[in-house]
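A single protein chain has been omitted from the complex, and every remaining protein chain is retained in its original position.
Let's look at subunit A:
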Amino acid sequence: MHIVDGALSDSVVIGGAVLAVAGIAYGLKRMDLDRIPQIGMLSATFFIASLIHVPVGPSSLHLILNGLIGLALGWTAFPALFIALLLQAAFFGYGGLIVLGVNTVNIALPAVLMGLLLRQLIVNSPPKRAAILGGIAGAGSIALTAVMVGVSLALSGDAFIPAAKLALLSHIPVLVVEALVTAATVYLLVRVKPDFFSHAER
């Protein structure tokens, strides 16, 4: 999920950086005082979630939670995820600093898209249907992220196409877990704090 330095061609790195800056700028513009604590909390959640590795078969997986973050934050997911990714790269070497833009776009853009597509539906749904929609958001954002990782690698040269295919396949277990976790979280939030998603973006 985190691409390292040197794996991508310059044009992909630059393109990713430009898109990331645009997304962050737009996200910051939409950030208002009331929501800053929530953005900070979800940024911290993403930072921590990537550190908890659960062994599955020969490899290990960790939660990414970008679907949930997208539902909760909308466009402000960009700055929230950027800061978490920056600190992960600086402290743990997860992903490179130069490809930070690409990584931010790959993780934040699917989050934003899922948020835009599904949030309003979740607000208008009873808890059970909201949970299913949450699951779709969780799985959908992982699938999109995997596709975007694959595309970033494929754009950088033919040799990376097998690697990109592998990235897609290896994310299937994450996709399932992420769908379940996001569904459960959305169900809880809709039951406990029904206005959570309706206040998400105004």
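One rule holds for everything that comes next: a residue touches a chain if its C-beta (ideal position, glycine included) is under 8 Å from a C-beta of that chain, and two chains touch if they have at least 3 such contacts; residues count from 1.
Note that contacts and distances are computed from a predicted model.
The protein name that UniProt records for the chain not on display, among "Purine-binding chemotaxis protein CheW", "Aminotransferase", "Metallophosphoesterase family protein" or "Cobalt ABC transporter permease", is "Cobalt ABC transporter permease". Touch with the chain that is not drawn comes from one residue among A:Ser43, A:Asn106, A:Thr145 or A:Thr182, which is A:Ser43.
Of A:Val4, A:Ala17 or A:Leu87, it is A:Leu87 that touches the chain left out of the display.
As for the chain not pictured, it touches subunit A at residues 31-41, 43-44, 47-48, 51, 83-84, 87-88, 91-92, 199.
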